[in-house]
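Only one protein chain is missing from this complex, and each of the others stays in its spot.
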Amino acid sequence: MKTGITFLLTGGTIDKEYEALDKPFTIGSGAVSRVLGYVKPNFDYEILPLMQEVSVNITDEHKALIKKSCKESVYEKVIITYGTDAMSEIGGILADISDKTIVIVGALKSQLIKDTDAEFNLGFAVAAVQIMPPGVYVAMNGRVYPWNKCIKDMSTGQFKEILE
Amino acid sequence: MKTGITFLLTGGTIDKEYEALDKPFTIGSGAVSRVLGYVKPNFDYEILPLMQEVSVNITDEHKALIKKSCKESVYEKVIITYGTDAMSEIGGILADISDKTIVIVGALKSQLIKDTDAEFNLGFAVAAVQIMPPGVYVAMNGRVYPWNKCIKDMSTGQFKEILE
Amino acid sequence: MKTGITFLLTGGTIDKEYEALDKPFTIGSGAVSRVLGYVKPNFDYEILPLMQEVSVNITDEHKALIKKSCKESVYEKVIITYGTDAMSEIGGILADISDKTIVIVGALKSQLIKDTDAEFNLGFAVAAVQIMPPGVYVAMNGRVYPWNKCIKDMSTGQFKEILE
Partner (left out) sequence: MKTGITFLLTGGTIDKEYEALDKPFTIGSGAVSRVLGYVKPNFDYEILPLMQEVSVNITDEHKALIKKSCKESVYEKVIITYGTDAMSEIGGILADISDKTIVIVGALKSQLIKDTDAEFNLGFAVAAVQIMPPGVYVAMNGRVYPWNKCIKDMSTGQFKEILE
């Protein structure tokens, strides 16, 4: 299997766009490629836009497509950009994929906003996915967690470890 | 020892500033704290500005201070921001520190420039320093290398692995 | 009367902020002061935040306060930041103020978005308000119009002159 990273794009805040005149935002698919354009990455990758949805609109069909795409990815390292409200839920669906390292990442602000966390978070995810052993992880706020060991604090937006 | 990251700031392009009227740039020390301010990091850290120099101006005294600061850091995870032209050189000086994970990072464009790689690179370094075992590494262009296994391609600016 | 500019802030897209976790945006009041901070302006000014509303939520009470604030402004040059959907409407309410130059301006994207038109538009408005004779104007898309001589093309967002 080739060395490299498959990026699966599903939507979420990281890909919010503000061009629309009649609604507060739409969802695009350009954040990852814009950020990689800043970086001259020294790894192979493919970017697969699967859907452009906020996480509350992710359906069972969407989830099935995400899982199928993880299983069929060219690379054994997979980064999924996803809305921050349901990262552990999608993590659970992917949990039985045992031969790949899958990192779920997103942002609290669109990559198009000046003080976004998107670039930092993507850089973090790119390191984590390369170094961590196979498994399904959430990477947010400068930490990587097994998918079922973190929770978003809905009052601050910050992800934290679940204390046993 | 506490869990967390010590950031040692030495200068380099990542901290270039463009306020001066009589020279093309000066070196500051605000890049790391600005970026962490975008992120709400869920880890402890300290930021220690050691010097504000481009790498060609780093003296033996500077190097000694960097090494001393690595040895005495509160945290066992250390990120050093450094100019991209001499990362392996400083890595060699730190190579005999065996009980800490030290990641040397920088940027090809100042964190103050719109399409900078600084945010991505810092996110990458924060993941790498937490996950990698003790040792001295260079993290650039979406890859982490043992300090003596990478080289900057001076025609493109991209760091690449040294092929044996 | 002193030379200078009174900025009246009412809200609109130019001041949209994206910190909230439970809604797509809120309205702040920092855009003008952030932009003037980039510029080192060589004119006196005051910034008066009157309300933080999108234009559809501007009430008759809000309009009365805006008009009162125009009449009572320290400076005879007044810039009003306002939502782009109802600029001519507020212009009509102010139309009988004959001793001041009033320029209504806004942005199609928040000042916090990377490719915003906010900085350009504010710069444009600052020039227009200083040079134009007393009257009430709308300044958008690189043009200044008497308040009742332009219309927003709802399909493109661009303001255009009303052809007689």
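Couple of notes before you dig in:
The letters A, B and C name the chains in turn, as written, and every chain counts its residues from 1.
Criterion: a contact is a pair of C-beta atoms (placed from the backbone, for glycine too) under 8 Å apart; a residue touches a chain by one contact, two chains touch by 3 or more.
Treat the numbers as computed from the prediction; the structure is a model and nothing was measured.
Interchain touches from the omitted chain, evaluated on the whole complex, reach B, C. Screening C:V35, C:I58, C:I80 or C:L94 for touch with the missing chain picks out C:V35. The chain omitted from view is touched by exactly one of C:Y18, C:Y75, C:F124 or C:W147, namely C:F124. In the full complex, chain B touches the hidden chain at residues 18, 21, 24-25, 108-110, 112-115, 154-157. Contact residues of chain C toward the unshown chain are 35-43, 108-109, 115-117, 119-128, 130-132, 139-144, 156-161.
What we mean here is this: only the chains that are shown with their structure count from here on.
At the interface between chain A and chain B, over half of the residue numbers appear on both sides, which makes the contact a same-residue one. With centres set at the average Cα position, the gap from chain A to chain C is 38 Å. Remark: chain A and chain B have CA centroids separated by 26 Å (rounded to whole angstrom). Across the assembly, chain A contributes 108-109, 115, 156-157 as residues in contact with two or more other chains.
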